[in-house]
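Quick one: this structure, given as structure tokens, is what I'll be asking you about.
Just one protein chain is left out here, and the rest sit where they should.
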Amino acid sequence: MILFLSGLAIILISAVAVLVIRDEVIRDRFFATFVVAGSALASIPAFRILGGAASEITRWHSGMPGGDWVIGIDPLSAVFLLAVLVVGAANAVYGVAYMRVGSDARLSRQASATYAALVTVLALVVTAQSVVLFLCAWELMAISSFLLVMTNHQETQVRRAGFIYIVATHTGTLLLFVMFAIWSNGAADWSFASLAANRPALMWGGGPLFLLALAGFGMKAGFVPLHFWLPPAHAASPSHVSAVMSGILIKMGIYGMLRVVMLAGPPPAWWGWTVLALGALSAVLGVLWALAQHDIKRLLAYHSVENIGIIMIGMGLGTLGTAYGHPMLAILGYGAAVLHTVNHALFKALLFMSAGAVYRMTGTRNIEEMGGLARRMPVTFAAFLIGSVAIIGVPPLNGFVSEWLVYQGLFRAGYSSDAARIALLAAPVLALAGGLALACFAKAAGVMFLGNPRSDKPLAAREVGAAMLVPQLALAAACVAIGLLPMLVVGPFLFIGATIAGEQRSQALEAWSYVSPAAQNVALFAVVLLLVAAAIWAGRRFVLNRRSVRGDATWGCGYGATTPRMQYTASSFAAPLLAVFEPLTGVQEHRGATVFHSTGRDLVLDRIVSPLWARIQRSALRLRPIQDGRLHFYLLYVVASVVICLAYLVIAP
Amino acid sequence: MLELFLVVVPLAAGALAYALRKARARSALLLTVAMLHTVAVGVLWVHKGSALGGWLMADDLGLLVLSLVSVLFLVVAFYAVGYVRYERPRGGRAFVSCLLVFLSATSLVALSQHLALLWVGMESTTLAIAPLIYSRDDRRSLEAVWKYLVISSVGIALALLAVFLLATAQPVAGASRALLLPDLISGASHLDQWWLRASFVFALAGFGTKMGLAPLHTWKPDTYGEAPSLVGGLMAGALTSCAFLGLARFAQVALAAGLQDFVRPLLIAAGLFSLLVAAAFIIGQADVKRMLAYSSVEHMGLLVLGLGLGGAGAYGSVLHVINNGLVKVMLFLAVGNLVLATGTSVVADMRGMLRTRPVSAWLLVAGLFAVTGSPPFGPFVSEFSIITGAVREHHPWVAGATVLMLTIIFVGIARMILGIVYGEPSTSDDEVSSVAERPSLIIGPLILASMVLLLGLYIPPPLRGAIGRAAASLGGAAP
Amino acid sequence: MNFTTPAVIAFLVVLLLAPAVAGVATRTKSLLTGRKGAPTLQLYFDLWKLVQRGAVFSETTTWIFRFAPVLVVATILLAATVVPLDGRLSLIKFSGDAVAFAYALGLGRFFLVLAALDTGSSFEGMGASREVTFASLVEVGLFLSFGTLVVVTHEISLSGMLGAPFALHWTANAAALVMIGACLFALLLAECARVPVDDPATHLELTMVHEVMVLDHSGPDLALILYGSALKLAVLGAMIISVLIPRANLSPAASIAVLMLGLIVVGIGVGIVESIMARLRLPKVPLYLAGASSLALFSLILVLWNPA
Partner (left out) sequence: MTHSTLQLLLLLIVLTDFAVLGSSRLSACIRWIALQGAVLGILPLVTEGGLTIHVVALAIGTIFVKAFVLPGFLRWAIREAAIRREVEPLVGYMGSMLLGAAALGAAFAVTSTMPESARGSLVVPVALVTVMIGMVILITRAKAVIQVVGYMMLENGIYIFGLTLARRVPFLVEAGVLLDVFVGVFIMGIVVFHINREFDSISASKLTELRES
């Protein structure tokens, strides 16, 4: 615990330091070094606990209404803490370099300081074990990330995004207020341990509690339909902030839900069904909407919605496992959910970093204006490609490992003899999402990096510096490592899954003995795949070395005067798929004689949230005339109030 | 005798200030009295006594309000010294004088154990503040002060009726002294129920008008919108707290007499209605000071709601008095700086203040989160307590409605404040952007901001104890 | 890894016979339409010729373009290792290898599509777009089929689903399994760019799906892609055979014989479909795939309704 706290302190020191140190280079170096060092230090206890050490817990007497402050690291905290620190440290290095380029330099101090604060409170969110401390960390996380989103507040879009974000997140926090209020009713104090003990006292079997937690944490996690703040906020923030938000911040919603499920004990089955259904919905709609986007950061943001959906499918499965009494299912489901959370943190942060590098070099986020960047930014392209392969969940990278684990659970559910087998229906949904994700990242990677430049913006692009590349490569390496060595990684996650499900260690061991050989074979499969590819590549090289190899223009099917403008655009690429799912996509097409162009709108934001707010506003405006400035009416209100009070006086019991 | 000192010295100083010709001397007097007052209140925390045969005595609830008023006044006085130099409000001498009389009156309210005396203090605050509102010689200012005077006076008259009704409720025979709070509470079982109920109803209407509970709040936006920001702050922070104290005194008696079932639904309904009205009028508000006024209506609603809920709610209510007071004054002062900079309080004309007035703009952002009850600011603890109270006292729907209203209110306030703080400045006036922020105008709100933050994380044990005991006297307990 | 003799032999059989299966299909079609047609083994000749050739690369392209054909073949090979080609056991078997099967094919497709976009050609972009559209719908049907098999067999590996004492389940779930077979065959047609989804014999780029995507590949790269397509057809065909003809009780030799015969039957089937059906209009293809998937969905619901 000392290590953890001193690590956080070091991170906070860096926040203070950037505000004090004047020299730019020293400041940035100091900041990056301290954040990385602090993260490393703070991650030691997390590693220890994942390695099997006992959970740590510390309690400070606060005397505040709302009880003591409790900080603890258990396996669930540890794994989220690691994600926070790894992605946080990588993005700190990347972020200072990112902010130094271009017009944002003068904002970099404030952004760096806020960033360090954000990482600190994120670490606190996952370790807080009492309500008030948790809520404080939770809201500080929202506030500091909001300030970061607002970094480029001169732009109208950014302000709008920030506004939507802060409203959404504050609404979520208020729901959590009520949730904890309900939960604490009758508890000994406000520590999580007491809440767990208070479960039997929950009203209506904890149903309201669950729904509030789902909505409150879901607002942060951003599953459909609570995702509406997510794409604009991600597009508006500086890229390293988008990376942290998508990689970690929204996962705090997942953490919260898992924590609630863990503390609330054996859940009723409908919790699981709800989570599973929402997950399936998010997985498909998220990726479908991503497909309609041409702003790379919005596209990535919608993919976060999809991945949250996948995680929730795992969670829902875990909950069903507990509810129907299938420990194996519960462990697999929760384990897969947490593993996918970590994986997504790694590859989504990576993708945002690469996208940010491209944005810095081209000055645009619109992929329709990119193209041909693979030659100009080869390392960034490689990193983006690794991220893409990881996120579409194909072997041999980490995305496959977690999706495979989710499928394990879903298929296993399929041959249970009770209602849990219906969960199997989520498998084809997940498969559809996977297929769509493939299409989407083929579009993104292809249109951004391949072909010819589609405008003059990519022409001047060149590779970014080491400070922005090394963090990308580090995360890419992590993605590859988990993909190739699943047998080393999956085990601890099953134990975490068992912790969440409240199962015995023996159950986790049983699950592990079932999964372990398969995981080894997954590794085998991945390695063999790479070896076979290498062998064929060698053979091809061998053959081609003796033949004539020459370059020429792309075959234009007989048409000689092709131009880069004739390349297939992202809009056209996505059009047939979007046409299949027409009413769900919210896409608007603009056809002209020489152009085809589509824009993806957010159905929830544009069709539900905004109109709803407009309606509230209209009704509020309708009340305005009651305060039209005439004193006589004001006095009449006083009289009316007195009359009502007197009426109450007469009729009250 | 310290209690008497707290009331009399500011009053005398007020008279003296009117006689002083030099602005500098008046400022010095204002600051001195404010500091003396705070020191004296500090002493009161250690040595409690009573004056005027028990009429003036600082019980826990009163002491809390008194301390709040004293601190707020000190900050405002400090701010006023800079403000008076910068902006020259109408009436020069009267300005400082009225401020001091206001301090005296609020101290009287906070210290009174005698309910009629409390009423006298309450009415005096109304009168002391009126000239302060009328600080500009124009029609809007006049209109504001006129509406304030008429509505407040009617309201306070109703409160007087409540006092008289309470006196009627006391048995003629017996040892209990008339309208003295300790006697009323200890002899609560002998009070005539019917008169007591009538008294409480009128107290709600009367003090509710002074607090600005909907629909008795109509004077509030006009007044806060037109008064100088520091006066608006004093009203929203100190005056409303005193008014709430008045209502709380009646609630103490009613609760002691076992009228829970009568009192609570009324308070809850009043609180919820205020939240509703505040939400409706905060949305799309065009003037930042009027918005703060409706925010004040909201928080008064919360106070009454918490009081009505009892338990953790009442505890939250007491705590919220302090938090709300600090936040409101801080917000008014920060907004005041921006109004000084732009010359308007219309939001459409205030843009990108982060560029031109960074400290005040940051304070406004902090204030946004504080006033909407975001952790880790003080109001979070109190609002959370109130919501907890709603749940624990078996009013889950009240909790739900409250959260809904708080959400809508957050949207309204956030939209406005973010619009003011962020973006490009609307004026490209170099003159405006080059003025450094005056320390005297930002230190005060900075101090308040740090206090608000501190109260969200740590409440000093003596304060905690006092809050606990005060809440207990209102049927509350820490969550 | 299970290097049992039958498994290895079956694997090699599929590897070697794959080009012939495509040839059988073409042959069948030409016979049915009354033409003489190309020899059945034409693809072998084509591949040999292509390997001998040099290559021309578009100057727009990057390493992706060169790497994609390699990866396509590698992924299909790996996918083949998890299918119990001999009717019992695959080379690599693990719980959830069905997922690996589908997703490995996905990896190959991803790179092939990227290679198409790498050329900057609008035609190849068009083909890529259609490819991903249809492939994502194919996945649904595939996983619905897997789901049905999982429920029936209580196994999550392809070897478990398709090998072993499978005959037991036929008595109870014949209808569902037949539907699965039909579904898989319909998916095979789509996945392998066959009528009614795509016409391998068309010469108009605007109507192509798979072919137009590989317009720029030449020489050994084109050979890899052509071989990959044929191999995919054979592997999927072998899977359908395993669904429809449980071979767990047969001797290894008989089992492999059935496999070879089955592959020829699949080739003939594809040829027959190509002869009697026209290619669907592109907007109709999703409907076709949805129809195929709903077959699998019905069967899944059927088996979920009556758990074993």
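For clarity, chains are labelled A, B and C in written order, and residue numbers in each chain start from 1.
Here is the rule we go by: contacts are C-beta pairs under 8 Å (C-beta built on N, C-alpha and C of every residue); 3 or more make two chains touch, one makes a residue touch a chain.
On a predicted model such as this, the values are computed, not experimentally measured, just so you know.
Asks: When the whole complex is taken into account, which chains on show are touched by the absent chain?
Replies: A, B
Asks: So one chain is hidden, and I want to know which residue out of B:Leu29, B:Ala77, B:Val145 or B:Ala203 touches that hidden chain in the complete assembly.
Replies: Of the candidates B:Leu29, B:Ala77, B:Val145 or B:Ala203, B:Val145 is in touch with the missing chain.
Asks: Could you tell me which of B:Gly82, B:Gly187, B:Pro221 or B:Gly423 touches the chain that is not displayed?
Replies: B:Pro221
Asks: Identify the residue among B:Leu161, B:Ala251, B:Val304 or B:Leu455 that touches the chain left out of the display.
Replies: Reading the full complex, the residue touching the unseen chain is B:Leu161.
Asks: Touch as defined at the start, partner being the missing chain; which of B:Leu2, B:Val120 or B:Ala477 qualifies?
Replies: If we include the chain that is not displayed, B:Val120 is the one touching it.
Asks: Tell me where the left-out chain touches chain A, residue by residue.
Replies: On the chain A side, contact with the omitted chain comes from 624-625, 627-632, 635-636, 638-639, 646, 650.
Asks: What chain B residues would touch the chain not displayed?
Replies: So the residues of chain B touching the missing chain come out as 114, 116-117, 119-120, 123-124, 126-127, 130-131, 134, 138-140, 142-147, 149-150, 153-154, 157-158, 160-161, 164-165, 167-168, 170, 172, 178-179, 192, 194-195, 221-222, 225-226, 281, 286.
By definition in this document, only the chains that are shown with their structure count from here on.
Asks: Taking the touch definition from the header, please name the shape of the chain graph: line, ring, star, complete or other.
Replies: Per interface graph, the chains form a line.
Asks: Central chain, going by Cα centroids?
Replies: Taking the mean of all protein C-alpha atoms as reference, the closest chain is A.
Asks: May I ask which two chains are joined by the most contacting C-beta pairs?
Replies: A-C
Asks: Which chain has its C-alpha centroid at the greatest distance from the C-alpha centroid of chain B?
Replies: Centre of mass proxy via C-alpha means gives C as farthest from chain B.
Asks: Please compute the C-alpha centroid of chain A, do the same for chain B, then give the distance between them in whole Å.
Replies: 42
Asks: Determine the centre-to-centre distance between chain A and chain C, using the mean Cα coordinates as centres, and give it in whole Å.
Replies: Chain A and chain C have C-alpha centres separated by 35 Å.
Asks: Going by the touch rule set out above, which residues of chain A reach two or more other chains?
Replies: Expected reply: no residues.
Asks: Across the complex, what residues on chain A touch chain C?
Replies: Against chain C, the touching part of chain A is residues 371-372, 374-375, 388-389, 392-395, 400, 403-405, 407-408, 411-412, 414-415, 417, 421-422, 424-425, 427-428, 430-432, 434-436, 438-439, 441-443, 445-447, 450-452, 514-515, 517-518, 520-522, 524-525, 528-529, 532-533, 536-537, 540, 543-544, 547-557, 562, 564, 566-568, 572-577, 579-580.
Asks: Along chain B, where are the residues that touch chain A in the complex?
Replies: For this pair, the touching residues of chain B are 146-147, 150-151, 154-155, 158, 197-198, 201-202, 204-205, 208-209, 215-216, 218-219, 221-222, 261-262, 266, 277, 279-281, 283-284, 312, 315-316, 319, 354, 365, 369, 372, 374-376, 380-381, 383-385, 387-388, 390-392, 396, 399-400, 403, 406-408, 410-411, 414-415, 418-419, 422-424, 456-459, 461, 464, 478-479.
Asks: If you look only at chain A, which of its residues touch chain B in the complex?
Replies: Residues 62-66, 132, 135-136, 138-140, 142-143, 147, 150, 153-154, 156, 159, 162-163, 166-167, 170-171, 173-175, 177-178, 180-182, 184-185, 190, 203, 208, 613, 616-617, 619-621, 623-624, 626-627, 629, 631, 634-635, 637-638, 640-642, 645-646, 648-649, 652-653 of chain A touch chain B in their complex.
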